[in-house]
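What you see is the complex with one protein chain gone and the rest in place.
We call the chains A and B, going by the order they appear; numbering starts again at 1 in every chain.
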Amino acid sequence: MTPIEPVPFVTPERPRRTVATRLGTLLPKIVLAPSFAITLVFVYGFILWTVYLSFTRSRILPVYDLVGFDAYYRLWSQPNWYMAIKNLAIFGVLYISLCIAIGLFIAILMDQRIRAEGLLRPIFLYPMALSFVVTGTAWKWFLNPGLGLEKTMQNLGWESFKFDWLINTDMAIYTIVIAGVWQASGFVMAMFLAGLRGIDGEIIKAAQIDGASNTAIYRRIIIPMLRPVFLSAVIVLAHMAIKSYDLVIALTGGGPGNATELPSTFMYSYTFTRSQMAVGSASAVMMLMGITAIIVPYLYSELREKRS
Amino acid sequence: MSFLEIRNLTKKIGSNEVLKNISIELEKGEFLVLVGPSGCGKSTLLNAIAGLMPLTSGQIILDGQVINDLHPSKRDIAMVFQSYALYPNMTVEENIGFALEMRGVDKVKRKEAIRDVAGTLQIEHLLDRRPSQLSGGQRQRVAMGRALVRQPRVFLFDEPLSNLDAKLRVEMRAEIKALHHNTNTTIIYVTHDQIEAMTLATKIVVLRDGAIQQVGTPHEIYSRPANLFVADFMGSPAMNMLKGRVVTVDGARRIAIFDNTVNVAVPASVTVDLAEGRDVILGLRPEGITDESLADPAAGSVTRVDAEVALVEPTGSDTFVTAKLQGGTFTARVRADVSVAPKERFTFLFNLDKAVVFDPVSKQRLS
Partner (left out) sequence: MSAASETVSAGSARTARIVIYGLLFLLAAVYLLPLYVMLTTSLKSLAEIRGGDMLALPREPSAEAWVKAWGQACIGVTCEGIKGYFWNSIKMVVPAVAISTVLGALNGYVLTKWRFPGHKIVFGLMLFACFIPFQAVLIPMARVLGVFGLANSTAGLVFVHVVYGLGFTTLFFRNYYEAFPDELVKAAMIDGAGFFKIFWRILLPSSGPIIVVTVIYQFTNIWNDFLFGVSFSSGAESPMTVALNNLVSSSTGVKEYNVDMAAAVFAALPTLFVYIVAGRYFVRGLMAGAVKG
């Protein structure tokens, strides 16, 4: 080993950094700061504000005297709110499961070396480009009990065909499911298709050599390997279901009666038209809690995964 | 004072010390190679010299000036990256000229400098292309051109050949060496490839876990490795490490190896007196164990050893033979035309002039 003389020395004073270099090191933070500040104030600050309002007696205008859980008691004693929760459960479960079932089904069909893929893919996906209001408008007309599907089927000779879900209190919520699934299932299909395309072809070749049938390959190998896509799809769809507002307004307006009330429409009408701002805030807080419970663990695991 | 001096440099990331009290001196025109296994801190050290990463403590002094707090662009250094880091949206000409453009060199002078460098590297015909249209070797040249055009005080190379195929790597290695020769620049070069280190360097620094293991010329590092790690890391096939014990035969100290079945003279590289009964490790490179015909006639101390051959690996120019004896195996280099097959017995010549001895506990070489 070539010995290195330990050179005794005194650390000389660090050269003073000039204003320019100090500005240079601060610049990235200066650039990011406005966006971050905006997020802090307009997202997190506003959330706190809403939470605060939910503990007040605010009606048509905000008031700032805290009265505890009063608004939450009132919220949870509203039949309307139970209706909204029940509807969200029906809508959410059906919307998520149907989107995934149909999306996966189409994706598997599309994965069979289809020649017309370039033509078909955009057809399944275009509804996603539309506004929910447009979707709602189109389906409202399509399902119109007098002039829409019902009449068409009767014209075709099925005289007794009846389809009045849109104005049927018990069935109206399902029209929202239909329109929602029509809009989002193509997107789920695209997610699954991307997942299918990402599977290593050698694994499938190996399974074929092992003598697995096509059905067995999908059931035992491919679909289990798509687990992350299932997770992403459930999260994204659940998130969309909770936030669904436009579709309901455009399709049924929350009616007939309160038959298609959802938490999102509940919040809006209590806050802005029924002058029950505190109750509206409380319902918004409940929605936020629901979404947080779904999204935060997901984001946390996504961001962690990326590190490794 | 040396041209480049690194004094007591330490870098901590969190509580993890990735560089431990590094001190290196380098004269103008030297070719320094930092070598070590991945994760040893060599690239971190290079980044620190470039100024791409703040230090925890210590100093970097270039030409008498402390450059710790200087921005990378103010240090007058150039760097060639492992991925070449060519700007994908610029042509070769713009890539090479970018640094000059940033310094406000006017267009005419810039063009002239680019032509010059492109001439040296024989890439004039590529100037209008984009990086994506170049082959690996061409990219490598452009990356070097980008460094050369600035005529920096120090060149930094970060594993510049690791993305090339084997043949091109050997070619570019020779070119880098020629470039250093012709331009007499100061170069610091990082690699994990010990052959690159041996062929290019005028001075090698072997790093491990953020600490310097040895500093020396290629010859010193190769023939007088400071410790077991350096001995094992440099050279391929690796040095034979034979467990031994000091014995006295006819009043002279010798080293018994292979469970006492063979004893050899204490190598000349050991000047300290070895106590009898002491455990040692005898290090002997494969080329120090040969057949009769390849033996060095000038060798002062040779021991013949009969052993059973276990494995024969011809490389074309030489043949490496692994042989078994009681308590261990060793690898020898024999002439390619020697006829030898597994299970046969064969006589090997151990050239103790080339041997070194290590302490098994401290793992340091005994001198």
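Methods note: contacts are C-beta pairs under 8 Å (C-beta built on N, C-alpha and C of every residue); 3 or more make two chains touch, one makes a residue touch a chain.
Since this is a predicted model, take the numbers as computed values, not measurements.
**Q** If the hidden chain were put back, which of A:L53, A:M83, A:I96 or A:L166 would touch it?
**A** A:L53
**Q** One chain is left out of this view; which of A:W76, A:F142, A:F161 or A:Y174 touches it in the full complex?
**A** Selected residue, touching the omitted chain: A:F142.
**Q** Touching the missing chain, which residues of subunit B?
**A** Residue positions of subunit B that touch the missing chain: 47, 50-52, 71-73, 77-79, 81-83, 85-90, 98-99, 102-103, 146.
**Q** Name every residue on subunit A in touch with the hidden partner chain.
**A** With respect to the unshown chain, the touching residues of subunit A are 24, 27-29, 31-32, 34-36, 38-40, 42-47, 49-50, 53, 62, 106, 109-114, 116, 120, 122-142, 144, 147-149, 151-152, 155, 182, 186-187, 190-191, 194, 196-197, 199, 201, 204, 207-208, 213-214, 217-218, 222, 232-233, 235-236, 239, 242-243, 245-246, 249-250, 253, 263-264, 267-268, 271-272, 277, 280-281, 283-285, 287-288, 291, 295-296, 298-299, 302-303, 306.
Basically, only the chains that are shown with their structure count from here on.
**Q** Please work out the Cα centroid separation of subunit A and subunit B, and write it as a whole number of Å.
**A** 56
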